[in-house]
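With one protein chain removed, the remaining protein chains of the complex are shown where they sit.
Order of writing sets the chain letters: A and B. Residues in each chain are counted from 1.
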Amino acid sequence: MKYFLYWGCSLEASGANFLVSLKPSCEALGMEFLEIEDWNCCGASVSYAGAGDLAIKVANARNLAIAEAEGGYDVVAPCSSCYIQMIKVNHEIKEDPDLLEQVNVCLAEGGLKYRGNLNVRHIQDVLYNDIGVDKIKERVIKPLSGLKVAGYVGCQSVRPYGEYDSVNKPVVQDRLLEALGAEAVPFPNKIKCCGSGLFVPEMDYCMELVKNILEDALNHGAKLISTVCPMCAMNLEIYQNRINDHYGTHFDVPIVYLTQLMAIAFGMDMKKHAALNYNLIPPEGVIHAAIG
Amino acid sequence: MDKKTAVYICTGCGIGDALNVEQLLEEGTEEFTIDVSKDHPCLCGVEGVEVIKKDIADEGINTVIIGACSYRVNYDVFNFGPDVIVERVNLREQVAWVMPPEDENTQELAEDNLRMGCSKAKDTQLPEPFKAEEEYSKDVLVVGGGIAGMTAALETAKAGYKAILVEKEDKLGGFLGKMKQSVTMPYKELADTGAAEMIAAVEAEEKIKVYTSSTVEKISGGPGIFSVDIKNNGNAVNERAGAVVQATGWVPYDANKLDHLGYGKFKDVITNVEMEEMAAAGKITRPSDGSPVKNVLFIQCAGSRDPEHLPYCSSVCCLVSMKQATYVKEQDPEAVNYVLYKDVRTVGQAEDFYRKAQQDGNIFIRGAATEVGEAGGKLFVEADDELLGENVKIEDLDLVVLAVGMVPASKPAVTPRIKAPADAENADEEGMIEVLPDSGFFANSALNLAYRQGPELPTLKYGFPDSHFICFPYETRRTGIYSAGCVKRPMETAKALDDAAGAAMKAVQCSELTAVGKAVHPRSGDMTYPEFNMNRCTQCKRCTEECPFGAINEDEKANPLPNPTRCRRCGVCMGACPERIISFKNYSVGMIGNMIKSVNVPEEDEEKPRVICLICENDALPALDMAGIKRMKWSPYVRFVQMRCLGSMNLVWIADSLSRGIDGILLMGCRHGDDYQCHFVKGSELANTRLSKVSETLDRLALESERVKFVEVGITDYEKIPKIIDDFMETIEEVGPNPYKGW
Partner (left out) sequence: MENKMGYNASFAEEVFRNVDSGDEIKMCMNCGVCAASCPLREHMDYPPRQIFSLIRAGKREEVLGSQSIMLCTSCYTCVVKCPRSIPVMDVMHGLAHYALKKGYTPRIEAARFGKEFWNQVYRRGRVDERDLAQRAYFAGGFWEGVKKILEFADVGIKLVLHRRMKLIPEKKIKGISTLRKMLDKAEMLDKGRSVQ
């Protein structure tokens, strides 16, 4: 199965462990990835400070137009922010043909045109609906049995459209974790916001959000937290020290990408494929404690 | 009627396991003449019913006593035609399902139940339906020619009946005819009112006789035999009708009472009705100088939901203001509408029009107006903005529209006063007293009923002539007279259409049932009616006063003049009569008295108390059945006696029971008071009042007052029943056994 993989800026930097683990683990399931030629940044969720709504949409439509012209395979966006920005354009132009026309007036400046025929997919969507839990189970060599994971869904991978999972009670990530043999603990904060791009400028306010999420995961018995968003992973992982200093807590919870767990369960290399050496808080300890 | 009686006991549904049926058939029927007695494992099955039918055919059985399930189930299965009396004895919900099996007390309960059934069957006679001397009419009189009245007339005609439509104005249409446009299903856009088409349809319908510029001067008689005097352009006309629909509509609340909102003070403060008239006439302008309108503010709930004015919500004003805001925008798209509201109430699909009004850019402000004033030739409104939490000022207004509510057209402008009865407390110096809203005098003369209890429909609250609208939509407290449209409660056009169609159907039903001597709701189909043994009447007027439906008139000597077609068969008159001269063929003071007497009262040393529970068949008895179905448990010492309404309870039953050694009397009736649930409006309240006089009886017998207790039981209260019974049994245990046992 061929897909365009739109990994975006973060997965080349702070979210590198996502991209490094995603490619081998998904390719092991028969997925084939193409890169969108000369793609640009999606603008993420903070660009409104510098750009109008239309400009942000045009930036995303450019990527879609290139992909549409290059074969029209479904575009898979692992980063939640990339995903939401792209799928939003797709949704809105479907409801509003005038918008599509406006977007195309802008794209024409670069000789491009978007017809609106592409599907934008989240990586969880593709794993759950195209591959399916049965096929994933078949591929598992080292089941993560005994590993208690809080599947943190966050915001933009399901909200607001709920394309492939419930916006209020998402289950897909838990089902995928279970397919890997892990135990997905119930976790009410699973769809609470981590602060996203606002974390850096509004750290005082956002630390509490992350603290609540970490606390909730631990209170429900989780040994590590899995995520599918580079923003979530960063906010949850790299500021734990700061939160400990501020609140007098003792968080030291490994934050891993779902794809890192996939690579481990598929029996791949812990460094080369699972990219565990990229993690600031090493997850090897809890993983070995659970699966040996 | 020469009775041949058979008793059948069903042993299915666990009855056979709980009881010794052989003993039951013997002990329970001992004192009665029984020609056939049998048991069957499944009486309601084809075979079981066949056994009974065979006995009716072969043995000439004409009175059937069935000891099985509640009378509320299988009533169709155990119906053997009009010539066979059927009496149901409950051995399932009240016995087998709730009492311990093969227990002495359970057995005694079943035997008492059967005895009571046999006693009742013995005293019951086949009903002979009432037939009036006059010829019956099935025409429907519709009073009021607005949307509700016209719809009622059209629906009557569509059902194949004739309608007589009386309208006081010179043309049909009512408020509908005065509107520019309406908002109705599907609530997306403004629509034509449809008044012209509806008027044309009424006028073209042969089955509808229209009287415009006419009033109803007098209605006498009763359902099926109403005689209607109409004044038509000064001429007297008489019509006959089987039933009546009152659709006299509404009037706007008097805005002169709203001077705090600037009405009467500023010419550009108008009511929503005036706004509608202006829009219908062509153009919305400032009344003060005829100049164009740019900024409009609507004050919602002008006088509504205000204890000083109209305490209720009229349910349509929000939609009306949104409609009128649309008129303003259509006239000038740049115009600005402000809507100052308490709550937006656009019920159901009408929410779509609220969305439209928002989409149009109208500005909704949640809050209450504190001042309406004028500055520089323009109006301003100050308001407490609830969402901003501060007092705000909206200036430069050309027009302020007061969204006033609906007052039923039946409500008089001035509360009438009548000569106070001798013992009245609130009489003024001239001996006059203010009429209570539900007295039947509290109304403009729309119907002019020649009824002892007043000329108009009694009103329930705020002057609306309604009955219990959840249990009985359309019913009023006058049999055969149904209210429809805004006279009943405020409603918008779509609901008025439904309401009028429903009322017309009820009216047709009523004429049809009356013509064959049957009762209407809630005892629809009942062919018995109260019969008066006038020889013994003492002219005490209790029956004429207490009848909740105004069925009994009076002559000059205070003799009751029953109108059986107006009767709902509740038996309130029977309970009221101190001389016990009122009875039904299957329900009388003597009959219930005999049932109670058939209950065995064990000797004191047996330590088995006996309690009689007089239980209303409308809510309490179904609740008891429900408790039985849920297999709840309660004391086996209680004997339930079914009442048509607790209002039919006669104090003599209590006196007789207590003097026989019955330890306590429990009465279960419907909730009364403002939110009454009594199916006959006043029955349970009357029973409660009568009970206050029971102390005389108790004093005479030197018995404790705790032995008699009244409890209100709603249809959903089944889970409370075991506790009610157990608490009462505890009380009885505390006061000890009745000393009259064994006398």
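Here is the rule we use: contacts are C-beta pairs under 8 Å (C-beta built on N, C-alpha and C of every residue); 3 or more make two chains touch, one makes a residue touch a chain.
Every value quoted in this text rests on a predicted model; they were computed, and no experiment measured them.
The chain omitted from view is touched by exactly one of A:54, A:171 or A:291, namely A:54.
The residue from B:263, B:364 or B:549 that touches the chain not shown here is B:364.
When you scan B:21, B:336 or B:447 for touch with the missing chain, the hit is B:336. Against the chain not shown here, chain A presents residues 9-10, 12-17, 38-41, 43-55, 57-59, 62, 84, 102, 105-107, 109-112, 155-156, 159-160, 162, 167-168, 192-193, 195-198, 200-202, 205-206, 209, 238-239, 241, 277-280.
Those residues of chain B that touch the chain absent from the view are 336, 338, 344, 354-355, 358-359, 361, 363-366, 382, 385, 387-388, 390-395.
Definition applied: only the chains that are shown with their structure count from here on.
Our note on geometry: chain A versus chain B, Cα centroid distance of 63 Å, whole angstroms.
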